[in-house]
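Shown here: the complex without one of its protein chains, the others still in place.
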Amino acid sequence: MGAMVSLVAVLVLILIAYVGVKVLSLQALFGVFIPYLAVLTFFVGFILRILKWARVPVPFHIPTTCGQQKSLPWIHYSRIESPAGTWGVVVRMAMEVLLFRSLFRNLKTELHDGPKLAYGWEKWLWLGGFVFHWSFLIVLLRHLRFFTQPVPGFVKIMDAVDGFLQIGSPHLLMTGVTLLAAVTYLLIRRFYIPQVRYISLPADYFPLFLIFGIASTGILMRYFLKVDIIKVKELTLGLASLSPKVPDGIGAIFYVHIFLISTLFAYFPFSKLVHLGGVFLSPTRNLANNSRMKRHVNPWNYPVKVHTYEEYEEEFRDKMKMAGIPVEKDEPETAEADSEESEGKE
Amino acid sequence: MAKGAKTPKPEELSKIDYSPPKTRWMETPVEFKPGTFCYGARPKYLEEVDFPNPREWASADEDWKLPENWKEIVLEGMKDRLGKYRSFQLFMDICVRCGACADKCHFYIGSGDPKNMPVLRAELMRSVYRKYFTSGGKLLGKYAGARELTYEVFKEWWYYYYQCTECRRCSVFCPYGIDQAEITIMGRELFNLLGCNTDWIAGPVANCYHKGNHLGLEPHTIQSNIEMMCDDIEEITGIRIEPSFNRKGAEILFVTPSGDLFGLPGVYTCMGYLMLFHELGLDYTWSTYASEGGNFGFFTSNEMAKRLHYKIYAEAKRLGVKYIIGGECGHMWRLIHQYLDTWHGPADFMEVPRSPITGTVFENAKATKMVHVTEFTADLIRHGKLKLDPSRNDHLKITFHDSCNTSRGMGIFEEPRYIIQNVVNHFYEMPEDTIREKTFCCGSGSGLNAGENMELRMRGGFPRANAVRHVHEKYGVNMLANICAIDRAALPTLMQYWVPEVDVCGVHELVGNALVMTGETERTMDLRLEPLPGKEDTEEEDE
Partner (left out) sequence: MYDGGKIIIGLLIFLAFATFPFYSNIGKSVAKPEPSLDTPVIKALEKKECVESKDFMRRNHMQLLIEWRDSALRDAKRDYVNSKGKHFRISLQNTCMKCHSNKKKFCDECHGYAAVDPYCWDCHFVKEGGR
């Protein structure tokens, strides 16, 4: 169900853009107004989302320690998996964000006869995710050539490296293909693995179909349907320099492409895609394992009702005395009023 | 009631079907299977700690006798916690349902129930979060993966959040570090707003609050229990140990889970501590007030956990000790390592711990002022301060079980291993994917070590037991060492069920066996009063 709903949603989006441009000639709407609105939604939404998280404190120091703690000097500790200081955390986070370290740990648990559990090699999800995210990032950065003039050198270099196979003209850019392949893999595993299929929501299929649509319209446009790239850049550069113009005669495929991208941008802050920012804030990863060395302060730490020693001794004094356990008040019961503290400190 | 639920035989239980049901999970109602859930908390326990809605109820009942406005209370409670715990808010928002966590959970591996996949266990709550706290969920309903909070859903939460041991194994594999333990903890906080604790957790909490420890041991009982251990030690070594209780002016306060004071094989571990500290001539004291290192309050609510762990620092202050050594315990150490100082610190009335024997300053504990006993002992061995005869453990082939909390919430891996390698001659590791940060839970942690949920415990412990079975078959391992009182209480049952040839011990029991004490008579028995190899009675000798 989730998959169908999402697929239909993306097809409808494609149709909207196509009809909007082909039939209704709403080039300005799809080429300027909607992209602006989408980018604005993205920035405002994303910032608000991060600030929403930032307003919530991290009351306790809860890193997931994936290696030996720093304790005795002669015990080799795991500087990255169980970092004791800021630099270790920085490296840990960098490995998490750039290399998907935790996902790389993935295993496949299998139950064999016996019964015997076995833990097998399973890096496909890591590979798929890794290729997907890096391809996407490179594709995104390559697109800077449409939004800058002169185009920065690193973008040209990326383009050259990405196209170094020199297949065809315009030359084939590998990351476009790998992005499409990876997104296809991520989609297929959602259908194919029963457990993953069981947990998948429309919100999981939708971005995959959407990105599939974005990548495939991009590839179609570059290699097959062809648009006048100079006119496209006039439009995109106009967007970036805030002096939008809509040149005539850009093919509908371009408007479909940019409409799907606009959808992705606008959808981003309200979806699971905010993991882009969230991963940096994850308290199980971004804290050093040093909570016995350095006190972590909980801003809402409030006094709680406790059972004090005085109350305890009051109840068990006789038994303690009989057992020879020292007590605070050794004299027999007096009517003296205790100044009992029943609140903890702070 | 689930009373008398029969636990299936291992052969039956290990036939696990991992294929998800035909019906979608939101449309699959929760079914309380006897043997997989705990009894509801009795009112007296809740009353003792001023918890809301104390009443007679049973978790298998249709009617849980919730207050009229239960839904409001839950949603208010969620809102409150979303604003207090970044982990909770974040983990509600960023999961992409990649499924990497799915087959990492011991309860999923042992049950095949898809709602035990951490991702889906979390979705049980996320779906409600979306409905009431996100615009997408309010607008699109089930198309956004949102659903109403109903009585049924609330029970489903309860059922599955007491099928999670807060072991954090999922969080090791999650690309964003999403920790189901954090969500389970929040879930259980919400249950406790409505008086829906389990009896097995509520009882120890009430005990610990008033009597100082989970088992409800009163001061004289603690003393006499320890004295009985000293009797046994005298029988084994000829040395009389006279430990002190609630003694002011001692250098060190020793706190251990009360499981070590009562019940087997915990007391053997405790005997190990007693012998070690005596041999060192350590200036330390026990406390009958702070007589619990563990904290079942943590399985109830953050506030309750804080209320219970108050005693440790309070007692250290009252007695005027310089620092605290903590015994072998799992969740106790997660809390001491990651929570205690935040709750009750700064502990500036104590000094940075320094071993009086080796002079080692425990810089890693300079704020909390609490040293793990295996850190303390490993340091002693490293400095050659202990005379050890590992051959006294030659009848044992040891493997070491890393406890969830000390592994993934602390990172203490090498200290216990170093000790074991110095006190035994036969040590074998379980397969790499089942130890250290990837260790498997005993299946009974976080207050699930009751009797009425035995099937669940055996299922949850299956992956751990399976790895033990592997080293048992390969190397003849017959003893499972660990540094956790819950493990010592729960693993014997688990071993009995899956690998009956293997017994369970604490690391300091092994230390106690190997420790050559000054003036001891020749040892013929181990701490279990069983004959040492080669020292059997004459009649047994010729077999």
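Letters A and B mark the chains as written, and numbering starts fresh at 1 in each.
Everything that follows uses one rule, which is that a residue touches a chain if its C-beta (ideal position, glycine included) is under 8 Å from a C-beta of that chain, and two chains touch if they have at least 3 such contacts.
Computed from a predicted structure; not experimentally measured.
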Chains still shown that are in contact with the chain withheld from the display: A
Sole residue of A:26, A:144, A:174 or A:220 that reaches the chain not shown, by the stated touch rule: A:144
Option from A:156, A:305 or A:321 whose C-beta touches the chain left out: A:156
Hidden partner chain, residues of chain A it touches: 43, 47, 50, 53-55, 57-59, 61, 144-145, 147-149, 151, 155-156, 159-160, 166, 168-170, 226-230, 233-234, 237, 240-243, 249, 277, 280-281, 296-299
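Going forward, only the chains that are shown with their structure count from here on.
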Centre-of-Cα separation between chain B and chain A, whole angstrom: 32
Chain A residues within the chain B interface of the complex: 1, 5, 49, 52-53, 55-62, 64-72, 74-78, 81-82, 96, 100, 102-103, 105-109, 111, 115-117, 119, 125, 129, 193-204, 270-272, 274-275, 278-279, 281-285, 289-298, 300-301, 304-309, 312-313, 315-316, 319-320, 322-327, 344-345
Residues of chain B touching chain A in the complex: 14, 16, 18-20, 24-25, 50, 82-87, 89-90, 93-100, 102-104, 109, 114, 117, 119-120, 123, 134-136, 143-145, 168, 171-179, 182, 209-212, 218-220, 223-224, 245-248, 288-289, 302-303, 306-307, 310-311, 314-315, 318, 336-339, 341-346, 360, 362-368, 370, 372, 375, 378-379, 382, 407-415, 418, 431, 433-434, 436-438, 462-463, 466-467, 470
